[in-house]
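In this view, the complex is presented without one of its protein chains, the others remaining in place.
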Amino acid sequence: MSTLWKEFSKGLWRDLPPFRLVLGLCPVLAVTKTADNGLGMGLAVIFVLTLSNVFVSLLRNIIPSKVRIACFIVIAASLVVCVELLMQAFAYPLYQQLGIFVPLIVVNCIILGRAEAFASKNTVLMSTADGLGLGIGFALSLTFLGALRETFGYGTLFGKSVMWSGFEPFTFMIEAPGAFVCLGLVLAAMNALTNWQRGVKGLEAVEGPKHDCKACGMCNTPLK
Amino acid sequence: MKPIEPLLTVASPPHVHCGRTFKGMTLETILALMPAAIMAVWHFGLPAARVMLLSCAVAVLTEAVCWKAIKRRSAVDDGTAVLIGLFYAFLLPASAPWWLVVSGAAASIILGKMIFGGNGGNPLGAALVGWTTCRISWGTFMDPYTTMLDSPLRAPLHELHYFGLQAVSDISATNMLLGEQIGGLGAAQSGAILLGGLYLLSRRIIRPEIPVAFIGGIALAALVFQLTGDGTNASATFHLIGGGTLFGAFFLATDPAPSPVLPVPMIAYGLMGGILTMLIRQYGMYPDAVPFALLLAQLATPLLERIAPKPFGTGRVKA
Amino acid sequence: MDYFLLVIGAIFVNNIVLAQYLGNCPFIGTSKETGVAIGMGFAVVFVATMAATITWLVQKNLLAPNDLGYLQTIAFILVIASLVQFVEIFLKKMVPPLYNSLGIFLPLITTNCAVLGIAIICQREEFTLVQTVVYSIASGAGFMLALVVLASIRERLDMVRIPIALRGTPMALIMAGLMSLAFFAFKGMAA
Partner (left out) sequence: MMEMIRMVLVLSLICGASGFTLATIRDATAQRVEEQELTYVQGPALNQIFSDIDNNPVKDRARIADAQGQEHIVFPARKDGKLVGVAFQSFGKGFGGDLGIMVGFAVDQGGKNELAGIGVTTMKETPGVGTRITEGDFRNQFVSHPLDDVALKSGGGDIAAVSGATVSSTGAVAAVNHAIKTFNEIKDKIPSEFGS
């Protein structure tokens, strides 16, 4: 039970996907104009990530290692099409807002990265906990970033006005430059927090986690 | 490459050794801006002085706080914060509300300078970053033309952009040189800026390559547009003394950190800035395009600097 | 003239990374050195063009006539994945020099959302085949431009004493943001 909890909870802080693992940046930047969109995208990723982990883990002993990446891609892509259809049927405005980034969930490093690095080596239960934890962490991060940008960029939060009446929206935040700068500053704040904690323990300050495409484990594995 | 940790150094570049200090150069640049500042107060009255003072004060304060935050020895006394504040104020309309001045000056210092660890490290002009940040956020407040409609003065570049050459044919060059035009409050004081620029050149604080190439780029592009166009394009002189063109050429473009240091790259950089300015004025949506064009040219600086002479007897320089 | 506007629009006005948020992982990941950036840029131009063209043919000849439009995502990603594989094997056998310079980047591209993104955009915008080819080359070139410029700036920033919390990825992201800010200069052009 305790290991199960550990696998689940690591996604919530220690390996918080976009902020600590620095993976899957495109949706993080693109759909966080508002907190609503961030949450919607997060829920879609929870769905795909958890189920893809479950299926990969279920099939891990049947899938020959040579075609495993191809199999992972098929599984992830089918789940993404599922999400697309369900979103069109039950949340059409969200589907319009997220646009091209719904199909692009399939190339989000987190999905294939977890399939390769975790689900293909662990039991179904563990993989579920891992997918759910990382997915929830991802959704929370997106919602947080969306809330930050929406508050300053539109003066609203989840569509409700939160700023004073004479507030002139800081449009920079909802445009592309604001997305990059905000994410950069949030990452820097995470690093500063880590260094502060290390400082309390008497340790030296270090640089933050490096973003590396290879971290997702996909990039260097040929598709054979 | 590993970032160079301070082994012996005690300050970031630029380092100047000849009895002349970096602080002294900054102060002289501020001095060179004074004629334009005085002219701005002359034309726009106290609001202009208010914008400039507030901007400088906020810039200095923000920088002091930032040095505390990154736990380094403060270099706020080198005067660059005042200079950046003044640069930013020069680009604003005199009617700018206080919050616009405060947020833009703070953005200039934080996003333009301090996140790169202070002066010398910034790859883009600090005031330009602050100005563009505000320009895309609060376009209507930043635009001198829309905010100062009740002023009797004319806005040459804006009227050219929106109404064409006919509308501006009666604006005389003398008026524009005297700064009797709407634009950035200090940037539009073309004559006074020219004086300040020549002073900096004579004191050898700036090298002539960049301003000359920038002005050359503007003139060249204006000439090409005039020759190939259908007679609706303004002359090179008009583009040069209208709005903040000269301010860009002598002050914004020659910012030491983001501009190249070798002659040929300097010329390429100046030409690029000038030609881009004209392209944006012609096809884009910004009537006075100098800050945007300079940002783009500064992005290209590291690439332009690769045009370096080959040291004798060695292979190609690894930039 | 229309094609000229399409090209200017794809490279500058709606730059694939700086305005459309596509391909950010490799944009941040491979922009540490200019040489690497140039290699990656060429690889993206090459694969994106081939992928957009082939997926266009697949969509128009296979999916659309059979009313299988909803399978677009799955079909496109499989086409791209096998295309990358095929290109890798082909280059290794036939053009070894090209393989040596581009080969290491090819596996990075399967999960590059710029490639899939360009293919999907071409469908959503209802481009013709020629427009698709032009648009995908131009978008790839826009990606390459942004990548090379960011790499050259990051090489320079290596020599700067940036506050420690901002070093590395945060700095790269903020720099990308400032680039995107500068690219606002092109707003309103080619529209």
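A few notes on this one:
In this document, chain identifiers A, B and C correspond to the written order of the chains, with residue numbering beginning at 1 in each.
Going forward, contacts are C-beta pairs under 8 Å (C-beta built on N, C-alpha and C of every residue); 3 or more make two chains touch, one makes a residue touch a chain.
Note that the structure is a prediction, hence the values are computed from the model and not measured.
Across the whole complex, the hidden chain's contacts among the shown chains comprise A, C. Screening A:Thr3, A:Gln96, A:Thr123 or A:Ser161 against the full complex identifies A:Gln96 as the residue touching the chain left out. Contact with the omitted chain, checked across C:Val7, C:Cys25, C:Ile74 or C:Ala138, is made by C:Ile74.
Contact with the chain not shown here comes from a single listed residue; of A:Leu4, A:Leu59, A:Leu157 or A:Ala205, that residue is A:Leu59. The chain not displayed touches subunit C at residues 70-71, 74, 126, 191. Touch with the hidden chain on the side of subunit A covers residues 59, 62-64, 66-67, 70-71, 74-75, 77-78, 81-82, 85-86, 88-90, 92-93, 96.
Operating definition for what follows: only the chains that are shown with their structure count from here on.
Compare each chain's C-alpha centroid with the centroid of every protein C-alpha atom shown, and the nearest one belongs to C. Distance from the subunit A centre to the subunit C centre is 21 Å, each centre being the mean of its Cα atoms.
Subunit A and subunit B have CA centres that are 40 Å apart. Taking each chain's centre as the mean of its C-alpha atoms, subunit B lies 33 Å from subunit C.
Counting partner chains per residue, subunit C has residues 163, 166-167, 171, 174, 178, 181, 184 touching two or more of them. For subunit B, the set of residues touching two or more other chains reads 111, 133, 136. Residues of subunit C touching subunit A in their complex: 18-26, 28-30, 70-74, 76-78, 81-82, 84-85, 88, 107-108, 110-113, 116-117, 120-121, 124, 163-174, 176-178, 180-181, 184.
By the touch criterion stated above, subunit B contacts subunit A in their complex at residues 99, 103, 111, 133-134, 136-138, 141. Residues 148-149, 152-153, 155-163, 166-167, 171, 174-175, 178-179, 181-190 of subunit C touch subunit B in their complex.
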